[in-house]
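The complex is shown incomplete by one protein chain, all other protein chains being positioned as in the whole.
Chain IDs A and B follow the sequence of writing; residue 1 opens each chain.
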Amino acid sequence: MDIERALKELRRRRPLVHNITNFVVMNTTANVLLAIGASPVMAHAIEELEEMINIADSVVINIGTLDESWVESMIHAVKIANEYEKPVILDPVGAGATRYRTSTALKLIEIGDIYILRGNYSEIKSLIGEKGRTRGVDSISSGEDAKDVAVKASEMFNTTAVVTGKVDYVSNGKKCYAIENGTPMLAWVTGTGCMLTSIMGAFSAVASPLDAAIASLLTFEIAAEKAEEEAPYPGSFHMKLYDWLYRIDEELIRKRKKVREIEP
Amino acid sequence: MDIERALKELRRRRPLVHNITNFVVMNTTANVLLAIGASPVMAHAIEELEEMINIADSVVINIGTLDESWVESMIHAVKIANEYEKPVILDPVGAGATRYRTSTALKLIEIGDIYILRGNYSEIKSLIGEKGRTRGVDSISSGEDAKDVAVKASEMFNTTAVVTGKVDYVSNGKKCYAIENGTPMLAWVTGTGCMLTSIMGAFSAVASPLDAAIASLLTFEIAAEKAEEEAPYPGSFHMKLYDWLYRIDEELIRKRKKVREIEP
Partner (left out) sequence: MDIERALKELRRRRPLVHNITNFVVMNTTANVLLAIGASPVMAHAIEELEEMINIADSVVINIGTLDESWVESMIHAVKIANEYEKPVILDPVGAGATRYRTSTALKLIEIGDIYILRGNYSEIKSLIGEKGRTRGVDSISSGEDAKDVAVKASEMFNTTAVVTGKVDYVSNGKKCYAIENGTPMLAWVTGTGCMLTSIMGAFSAVASPLDAAIASLLTFEIAAEKAEEEAPYPGSFHMKLYDWLYRIDEELIRKRKKVREIEP
């Protein structure tokens, strides 16, 4: 699929994205999904997971404020989504910061198929390290290393892995892409990584993992560029981000996109 | 009571609205209540429900992100509110999407008196259908049908029922009103239905169910019209919505209101 056309298809399909996510971003990820043209639903009760996932087009799992009962819901959701063949997108928020987060993320990966795994450098690296039992606390990313982490995660977990940062790397093990859109202002608003992950949930309803990941990165980060041009401070920027997710179109993406295929 | 004057009375009384609501809209409904001139409180622990409801002027129950322990709190809250004669406003978010939501909403209606029941067409219709065991999955609303759903729900549940949509219908079984204010932009921000329901909690402290429902619809939807005129994109619109809930006055409502009484 032509990456830019995925956005048109998303808006035509208006996919229902089921989120089991953290308390911090429930409102903002719902608003991001609406702005881009998808339909969000949040539900975590075991009693209703199967029915909700059955009508959903994809499932986003985000471990940002986990506890025992939510982890149980997440595990159920991954299993059900796999059974119903709905794409699962996983955001291992804070993996590496505590063993509880690292092990929960690894457990979710272990029990099911993950369509896209999206995290920052430290998070994805901790998942690889823990798995291989080779690394302790992580240092700061440098460019090439982040790419290697994405490639290794995609191979180790048999998924499409996205490592976001100054440059974003997407890999499915065979192919690898680098994206250089976005603005540092994204780091001044909470949950922008979670927003991006939820958008991947929307695109996953209309595209392959690789295409969905790249389309999400381009759409979200180019919208952020436009928002930052209009509003260079975090509160106003945050509000304009929704405006531009609503306004962005194929033409704008085509003009601004900075994506290149690289060697895995 | 003169509908437009209800807003003045609300602001004079500054009612305390107790909310047991969903995680997605806790912040935004609190801000909506403040902007309109009410005072919000959120509390769900069984241990404090009775004391909180005792000092509150009304109780808003919203099942948007329910689970077992929250459902238990909601049941307690309805019983206590009835005992203390505080109006209960119910928003059956997602009723019809899962049996858990439908049955929880019906249970809350069954155990207590509901001052106002507010939902969209699918939600209210599913409550009627489940109760009468006559209907399966719902189709999309068409105008007259939505009115019938409001009337039937009001009769079946002995309450004032509000079905919101392009045209909103309010019925207490004897009288029926249609309201045609608002803007499609409301559908691009999460929880605007929940916001409206919480405002009904505020007006319920100063008006009859019918008047409170109509006053809330007019106030919220005319504020939304003004917000949309200033900011036609969802992020900016969302922010301006609070501005206009704060700025709206009787004069503006009188000039803009599109409400008519119709046959039930």
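As a convention for this text, a residue touches a chain if its C-beta (ideal position, glycine included) is under 8 Å from a C-beta of that chain, and two chains touch if they have at least 3 such contacts.
All values reported here derive from a predicted model rather than from experimental measurement.
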{"item": "Residue touching the undisplayed chain, where the options are A:7, A:25, A:89 or A:176", "value": "A:25"}
{"item": "Residue, one of A:67, A:85 or A:251, that touches the chain absent here", "value": "A:67"}
{"item": "On subunit A, residues whose C-beta touches the chain left out of the figure", "value": "22-25, 27-28, 64-68, 94, 97-101, 187-191, 233-236, 238-239"}
{"item": "Residues in subunit B touching the chain absent from view", "value": "23, 26-27, 30-31, 34-35, 40-45, 47-48, 51-52, 55, 69, 238-244, 246-247"}
